[in-house]
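A protein chain is absent from this complex, but the other protein chains hold their places.
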Amino acid sequence: MIGSAYSVADLVALWISLKLATVTMVLLLLACTPLAWWLATTRSRVRVIIEAVAALPLVLPPTVVGFYLLLFLGPHGWGGRFAQQLGLQSLSFSFGGLVLGSMLYSLPFVMQPLQNAFQAVGQRTLEAAATLGAPPWDRFFSVALPLARRGFISAAVLAFAHTLGEFGVVLMIGGNIPGRTQTAAIAIFNYAEAMNYGAAQRLSVTLLMGCFVLLVIVYAVNRRLRNAVVIA
Amino acid sequence: MTKYRILSPRLAAQLLIWLLVAASLVARADELNVAVAANFFGALQELAPRFEQATGNKLVLSSGSSGQFYTQIKQGAPFDVLLSADSERPRQLEAEGLAVSGSRITYAIGTLVLWSPQSQMVDSEGKVLFNGQYRMIGIADPVNAPYGAAAEQVLKGLGIWEKLNRDKQIAFGENITQAWQFASTGNADMAFVALSQVTDGKIISGSYWIPPQSLYTPIDQDAVVLARTTKRRTAEVFLTWLRQDPQAIAIIKAAGYSVKP
Partner (left out) sequence: MSLAVKVSLARRDFQLDVACEFPASGVVALFGRSGAGKTTLLRCLAGLERPAPGRVSLNGEVWQDDHNFVPPHRRPLGYVFQEANLFPHLDARGNLEFGLRRVPAAKRRIRFEEVVEFMGLAGLLSHRADQLSGGQRQRIAIARAVLTSPQMLLLDEPLSSLDLESRAEILPYLESLPDRLSIPIIYVSHAISEITRVADHIAIMEAGAVVACGPLQALLTRPELPLAHLDEAGSIFNGVIAQHDVEFHLSYVSVAGARLALSRQSAPVGAQVRVRIDARDVSLALKPPELSSITNVLAGRVIDVTDDRDPAHRLVRVDIGGQQLLARITHRSVAQLGVSAGLAVFAQIKSVALTDRL
């Protein structure tokens, strides 16, 4: 079953998956942090709408997201036309396109924990910081961010794991190109379709074990952090 | 799970059967659950009412990839008939006893075409493949889709398969429909698709090249009656009708296929 050696293609597929998960996680954390902070602290009425939009990928099938992305990136879609105007290549069938798709699809998994973590910091704590002379950015970096640490860890883990398992969006816009857009999830699917169950198993188990170990490590670290920070 | 299935087999079977049983007064007409390759789905949608008119039996269609169907049938999916996109899967089903032996027929022969929705892209001799003016070509997965395998054969025969792969200029769709989708949305400049997908009697729009048959193994699309069926007679009637009825043949040809003489 798992006796045969890995093919190069398998290792490449795993590498693409890891790369995709990491890049997506990092970019999402960077992009969502300011937005989640704003959502957590604003009293604007637009907030509800933005929250709903950000949660949309949770309820949409990934193939829907992927399909619209395919249209969007094509020469008739806004994304494609915009790229053309800048003289850039379209993102479809590229790693960048996968990143974009994964970011869209994993967005709520980063946004929700971050927003909750920022909200848990509490208005009073931030007011205290303000009365002690900390301007808004200072309050964010020296108070909110450290207190939201656990939210960041959750968000990072969720984004990473969710993207590792990403299938529907990649399927729609990736083009299954070995070494570029063929992720482990797609490779497994292909093996199964070709009835090469041995290879499908091998790759699946690897992915599973890898994720499991990662999650165990992260939750162990998280536990230690939790004991260190208790809101008084 | 393929994306282009209209109804899942089990659900379709149950829902429709109950609905039709409740609504229909014709107690004797049969319903056949037909698993049909994505590329033939359109043609079959046209054929189904004719068949019903001719024999009173209804067809419940499920579209998908032949590979998927094969797997599902092996796991006991309740289809009565399989219209595959290749001849390999039906042959295997026969060999494994999952299809009624002797029921296999070639219902259509597929034609490969290199197509682009842009009218200036593909020339009638396929020289576009050598001019380097394109970014991506879409093809169906060669391992699972016969049209994909055919496309690979053509490209290898032309000596550009290695280069295109090296330069990562080929986008592999899960099935022929996705390959077509890549091109029709403009993300790929062109794609190797089934003639049936881009014809309506004549090519609908865009530009195309039909590679010479000599470059690839003929795409015989075979059909079989599945062993699990409880409506074997009706299924056999259907396959016979498909193979011999002049109206059916006309529709199949108009859909971009040829038939065995």
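Lettered A and B in written order, each chain numbered from 1.
Everything below uses one rule, namely that a contact is a pair of C-beta atoms (placed from the backbone, for glycine too) under 8 Å apart; a residue touches a chain by one contact, two chains touch by 3 or more.
Being a predicted model, the structure only gives us computed values, none of them experimental.
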Touched by the hidden chain, restricted to displayed chains: A
Hidden partner chain, touching residue among A:25, A:91 or A:129: A:129
Contact set of subunit A toward the excluded chain (per top definition): 124-125, 127-136, 138-139, 142-143, 146-147, 149, 229-232
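Methods note: only the chains that are shown with their structure count from here on.
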Separation of mean Cα positions, subunit B and subunit A [Å, integer]: 36
Interface residues, subunit A side, partner subunit B - complex: 63, 70-71, 73-77, 80, 89-90, 92-93, 171-173, 175-180, 190, 192-195
Residues of subunit B that touch subunit A when the two form their complex: 3, 65, 67-68, 70-71, 135-136, 138, 141, 143-144, 165, 168, 170-174, 178, 181-182, 185-188
